[in-house]
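The structure under discussion is supplied below as structure tokens; questions concerning it will follow.
With one protein chain held back, the other chains of the complex are shown just where they sit.
So, chain A:
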Amino acid sequence: MAVASTYRDQHFKGSRVEQERLLSQSSTLYVGNLSFYTTEEQIHELFSKCGDVKRIIMGLDKFTRTPCGFCFVEFYLRSDAENAIRFVNGTRLDDRIVRTDWDAGFVEGRQYGRGKTGGQVRDEYRTDFDGGRGGWGKMIQQKVATSAANN
């Protein structure tokens, strides 16, 4: 268990082999599906149940610099991060099921959303209404806005 998902960072600077190596040694986790309102404190409280947390880096909207629903959690020990994948992944934080995955390591710049409108890519294209993540997906919001403008 505690195996990385099939996600691989497309913007990773380095070879695939290098990425795999870092993932297999990492003690940093990506945490996704957070509410925009979930705080560092809440994340710290939950993940501390798996071991000493070294650092939490909140994922931020590229333009507004406000949380956009993901973060990185760095542990001191990889074994603690493994436990977070075993026991936190798929459970709730702020009433939402959160997802954890191995991350190759935080690098400055990776805390920003890569979606066109500044948040995460997934919030560009999703078609559901998610009150904790800005409501409708960005594309839908835009469509609504343009059709309202046309009428």
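What we mean here is this: a residue touches a chain if its C-beta (ideal position, glycine included) is under 8 Å from a C-beta of that chain, and two chains touch if they have at least 3 such contacts; residues count from 1.
Rule of thumb we're sticking to: contacts and distances are computed from a predicted model.
This figure omits one chain of the complex; the name its UniProt record holds, of "Nuclear cap-binding protein subunit 1", "Myotubularin phosphatase domain-containing protein", "60S ribosomal export protein NMD3" or "RNA 3'-terminal phosphate cyclase-like protein", is "Nuclear cap-binding protein subunit 1". Screening A:Arg8, A:Lys49, A:Arg65 or A:Lys143 against the full complex identifies A:Lys49 as the residue touching the chain left out. If you put the missing chain back, the residues of chain A touching it would be 1-2, 25-27, 37, 39-42, 44-46, 49-50, 55-58, 76-79, 83, 86-88, 91-95, 105.
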